[in-house]
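As you look at this complex, bear in mind that one protein chain is not there, while each of the others sits in place.
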């Protein structure tokens, strides 16, 4: 059932923007404010996007040499069976970590703001079940789902941005570059990780196997650009509304921002629901992307295709996401997740690309 | 496959329960929180509960019923008090509809504001938009008044500022989020004040919270609020009244349509010179002068002059109060130093209040009268 034609440019951008925007929109402002400590944190996003773009180009290069191959297929091709198997295992572990991390943070926020006393495993479990239903049928459904929700997600974000505009104090964003350009540049090491998801060029590769490297490059930059733009708008809004000093204190600044939109006398006084819905969509799409990547990895590495086995993957993610005892611990582990991400999305593709050059492999027609 | 998933989901739903489900009639909606010093020396907290069955319905009914109930308890922490409410009420307090937080000035004299609002910032039920007020009266008395227009004193308090756009002697509401913002930016600030007069709640100037201890420092009188709001640049409207003595052929009222304050900051030999430039747009609101002809050129010069000097005076008065009496910058002027002189600011951030007290402030107001209403009644 899961046939899928080649993605068009619009569809490509939609899929990658949905994958990239994730928990970052809620979690990024605080560490970023701590790192940068000037109102120019929006500039860090641009820096981060540029670095991410550069990394994405490595992956594009790799993908275009092996059109239609996923990471799990091409790593044994390039490194041989055993090393490739090892790389695949590492990559699967990485997707497991990120998926569990996204899930746990999402559940944490939901528990904090929506369901106070509901057990954590119920919140996480129901999320996984719904996501399992999405990914168990292949890439076509995932892509279609992303397409369906992308306009809704954008609408929510635009609505939220417009509604919160009245609370923005432009003076909080001034002075621009008051402490020079260096602090926001340093923020790039925080923003970089909010773009995680672009590496799925290596997973969704079947859906654009016939595209030229050049168009892939343009599309990738466009996706990163759109993501960066959304992040920038939100960073500017959070700083404009909450101020940089307050931003350093609040765990989930974006939610607080959404909560403070109030229109007296209007039928709906409060609009945080719009944001929470929009945000659960983004969390769901990026989680599903990682979950899908992991499932695909398990499929292709161990050569098993029995669908019920997806529940084993689900159980693994559930287990890992329930492991930390509280959000503080989750944020501690986040550092390790970031290290793993560095290795998996910069280290592995670079290594594979170099090896591929050395071995002069090229599967492109 | 699909069916299995469906069944799994359904079973999950059915086997588990509704953990967070609370019927709306079973919760105690809290409209207002009042905090004051208890007799034992710790904190006393007044919670204003809604009593839904007493709310007068649309088709008349008994309007003498009081639709709220105040429960006041004391303890060391607010959380403790909130949970101890259960001794008295079977409805767990729910703060999602909180309209007002009222501090008594006596409490803020001995306790730090940043400590008192910690729970409000930490707990997810509270919102950053809830306005905060300060009063010298007993909080219990304020919450027990019979409100005039609204059903609840807590809402009445919140609604005090509704006309802040028509009368600049009423301060704009300060939300608890903004209060927390001032605190995390280490700034002094003003809490809108209120008082009781003949059983009615009135807006009354503002209380100063200092940046050193985040405690109550003193009052800014109602009459000085105009100057404060010119400095804060949050004027949306108001009026300037000139008596017979102040203007020839008076009295006369100018209605303020809008005002914009621009700031100019210079640092010379380590001394800050700040220049405020106010541009006020007004129209003639009411004129008792029989001999003024509004069609003659130059009729408004005198009035504009008077208005300028009035605005300048009111501003300087407030700045004097801040610089000399309280020696703390509750006017958020540090913001402009931060923006226009970032280097100087980063060096002097720590001892800002001292720098502020020695700062030189000059004011220049420029009033323009744009129109004089629909007729010239002469």
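By letter and in written order, the chains are A and B; residue numbering begins at 1 in each of them.
Please note the rule applied: a contact is a pair of C-beta atoms (placed from the backbone, for glycine too) under 8 Å apart; a residue touches a chain by one contact, two chains touch by 3 or more.
One rule holds in what follows: contacts and distances are computed from a predicted model.
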Determine which name in "NtaA/DmoA family FMN-dependent monooxygenase", "Spore germination protein", "Cytochrome (Ubi)quinol oxidase subunit III" or "General L-amino acid transport system permease protein" the UniProt entry assigns to the undisplayed chain of the complex.
"Spore germination protein"
In the complete complex, the chain left out here touches which of the visible ones?
A, B
Give the residue, chosen from A:35, A:73 or A:141, that touches the chain omitted from the document.
A:141
Residue touching the undisplayed chain, where the options are A:57, A:83 or A:122
A:122
Among A:10, A:54, A:181 or A:304, which one is in touch with the chain left out?
A:10
Residues of chain A in contact with the chain not shown:
1, 5, 8, 10-11, 14, 110, 114-115, 118, 122-123, 126-127, 130, 133-134, 137, 141, 143-145, 147-149, 267-270, 272-273, 276-277, 280, 284
Just checking the interface: what residues of chain B touch the absent partner chain?
2-3, 9, 13, 16-18, 20-25, 27, 29, 50, 52-53, 55, 57, 94, 96-97, 99, 125, 127
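The rule is short, and it goes like this: only the chains that are shown with their structure count from here on.
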Given the complex with chain A, which residues does chain B contribute to the contact?
1-2, 5, 8-9, 12, 16, 19-20, 121, 124, 127-129, 175, 177, 180-181, 184-186, 335, 338-340, 342, 346
Considering only the defined contacts, which chain A positions touch chain B in the complex?
112-119, 122, 125-126, 129-130, 132-133, 136-137, 171, 174-175, 178-179, 242-243, 245-246, 248-249, 256, 259-260, 262, 307
